[in-house]
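Here the complex is missing one protein chain, while the rest keep their positions.
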């Protein structure tokens, strides 16, 4: 377990962090802040927390930021922080989707590492442009596909990579919620409003909000991206501008096939992200709502229940595990692992070193893959559910 | 509960039953016999138990049949039984698929009711022909889609029909097994041999063996058949002539959509048939391996776990429930319910009456729907996964 | 699996069975009849189905018994059947508890094997007397502690016996129901009336009704009986004459310890019999409401989920398994296994042979152990919860 290791790392010096977005009332900003605190490897010292200046200031005060480092706009913040000797080393971008790329580019240009929420951009073009910017900048870009931080997901990925499943045949992933079963966007829910608004969310609704999480997770564990897909996107709620249900067939390299279902109208589901992968030799199953468990079955053997911190969990899980088996880690700890990995990479960069090989986080290229997935799904659906190459 | 009611019915006189197929070594024949015995409403008195005369005789002896009523062939049996004053009233057909239709037609022609295993025929044409024969005969035809016999499936169907779910949006069904993950058909498994042989199983492998069960169950509970589908059938095991994995998108009347996955190569799954239906007002979830439970959630309310024999199970479940909640009924009891329903219908026919309205069993038209489903899936898959009307 | 094997055995000739008790409205009689039918090894041919002559006759007619073999009383039945060349070979006793011993003795005296419901008698004296009668008679006595018929219970017992758990340390068993949470015995429930009436149930309420099941199951799997107990019996429902909740500490040979909880007032529990046994090398857990599963963990290894008919189930489970893994067997099949074992033993006796060593069923000595357990628990509770030897 890394509970002490992470402390040792922290001794190497916390990372100075800024945040764009995440002011009062914003859910995901608070999540990022908790995630950054859990392993004590960041100091939040600057922010442009809201596009509304009053709210930005109030939010900064609440967080105890130096008023001088609470900025009215992200561009000003990037410039000012770059000039400070104690300026931020990294920025966390937790705005609505349409602001991700502009903000990221401003900070990259200022030489500051970026930690960015998903989906990465509004379009593939914008994503490709951002890849170029990141790769030209020499700066790090960490995309917070937080579900890849769960220890048993690391375990699963490692088992696939090491060949324990044999050749992969099936990648079945689903992500079911029910909170958009009714038109909340017309009764004052800000969360529902921007997620169902093409101007702020891009061409995809559920596909961008949760479908990309599902696809990213499947690819992360399977160790490969799909080649083509066939998608049917549906808006079940009358009048909704973006899809609230997504049904997709996927083809992976080597003949593997998959299904992806993402829905925000599946009554009785809270956040039911579930992944199942079957190979020639073994199969595994994992569900986000019980993240500390991983079902694993070798063909012809009894089912095994591997647990975080318990028997059967190997080094890939152990290095992102904080506390012993049976003491459940949750969503915030999985998210914190993305931040801890980011800190390790940033400290290496600070020392002029490569990111250590075991450090794992979703990159700008994963973000591009996600945007290509969304674009292909939208195109396939509009073309009458035809097979469409991804990217 | 019907435990005593069923006895009262039996007092009205057991049904004289014959069987075609089901000799020594045949799994499903033994299942039918147990199912027929559980509620004590049938007497098995005749059989053509095997196409191999010696095995037929030995099997009959083992079952205690009168040797005179152990026949070498089904045609002879139909003719001879029709002539006897104490001849069978119904025949159970438990042969491989390719013999279902010929046998059924012989017995219908002889004026004998038919209880037939699924899938009903080898082709849609054969199925349509059989529909004509059944409807022209005035005899009953019961298809043993046994999963429709589970009390909590009756409960689910009733909840959909009564509007508790609101308008149906999503019908997600899957049926995962792993027993064909390796080429058993090349190492002596008879079960695997005929199921992977187009001559005996028709154009579908997994789609016919388990996909039809999944589709039938989804339609039974949703109260409607799909209008069109888009299918991808795969044979993952090298050299296998029929599909061992099926991925399908479905469109139902009224805009409902569904996904169906059936696989026989999903390592770690035994008989994981699982149905989830979501409507505008509520959702429900059921899994065959825990058949006594039904998850039900009204939008915005806590999840409820309804149980067979327990609180929340209504009359549709109660009339096919034998024992109290917490005393699990299983696969054989669900199968027995199909037989009990058949007996109720046969006794009504014997008395010159209509089948009582509450008596529910899969009919020849459900069998035709299953064959149309298989044919559409095979056609869609061969055409490059295009939307294909069902029937 | 034994699905075909059981048929082969049946070929050796069904056992002629009579029944005492189990007339209209009686739950457990119907359960016994279904259990006897499932494997087709019995013919029910005679009965004294009710102490009310009219009900006895009507019940017999309903079951299709020859009216001549529907008796008004058990004594008359024992005598008459013993005289018939085609008389019954075994009788099933499904009366309220106070009639078990008298009926059993009458049939043993007539040379007829006995299958008897539990708890065996009203008192230890009566039980000891019955042991003498059985052992003096040379007849078989099978006590229907039906939960010992579940395949995964056979598996568990076999694992303990073969040393897979090492030395047993802990035997934790519980049996929770909620159906007596209110005074149903005062609102017309016959089931509740006799179970809470000392005259018909003996000195124990919940302890006799379900506590004995729990104790028997624990001993069956652990392979040993407890030496002493310390019990606290409570009647939570005001005015109830017998206990509805039982809390017991147990000491087993070799230093193993256990807790037993049985309750009929645990709201939210249907029939939650659950057994956990822990040894020096491994532990196992089983729950009656999911009887096809057995959790098994070797110290330091991942938890395994063994399944009936699946990987990890050995010969002890396989010989009482009818259908493949994933096709759930339930309460009635477990009960049927007791009947199938009885038939095997009776056929061996018929042939003048010993009961084959693999045939396993609860005996009159298990019944005596159950009565001693009840007596010790009642005595311990009345003595202020003191350690009390069992037997």
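Assorted remarks:
The letters A, B and C name the chains in turn, as written, and every chain counts its residues from 1.
We adopt the following convention: a residue touches a chain if its C-beta (ideal position, glycine included) is under 8 Å from a C-beta of that chain, and two chains touch if they have at least 3 such contacts.
The structure presented is a predicted model; accordingly, all values stated were derived computationally and were not measured.
Counted over the whole complex, the shown chains touched by the missing one are A, B, C. Of the candidate positions A:16, A:33, A:169 or A:195, contact with the hidden chain is made by A:33. For the chain missing from the display, the contacting residue among B:64, B:111, B:183 or B:310 is B:310, taking the whole complex into account.
In the complete complex, the hidden chain is touched by one of A:75, A:109, A:235 or A:323, namely A:323. Taking the complete complex into account, C:257 is the one of C:55, C:257 or C:365 that touches the chain left out. Although one chain is hidden here, its contacts on chain A can still be listed: residues 3-4, 7-8, 10-11, 14, 24-25, 27, 30-31, 33-34, 37-40, 61-64, 177, 269-272, 288-292, 307, 309-310, 322-333.
Where chain B meets the chain that is not shown, the touching residues are 296, 300-307, 310-312.
Residue positions on chain C in contact with the hidden chain: 165, 169-170, 172, 178, 181-182, 230, 232, 234, 236, 245, 247, 249, 255, 257, 259, 261, 263, 265-269, 276, 278-285, 295-299, 303, 384-385, 387, in rising order.
In this text, only the chains that are shown with their structure count from here on.
Chain centres here are C-alpha means, and the one lying farthest from chain B is A. Between the Cα centres of chain B and chain C there is a gap of 34 Å.
Separating the centre of chain A from that of chain C, both taken as means of CA atoms, is a distance of 55 Å. Chain centres here are Cα means. That of chain A falls 44 Å from that of chain B. Residues of chain C found to touch two or more other chains are 307, 310.
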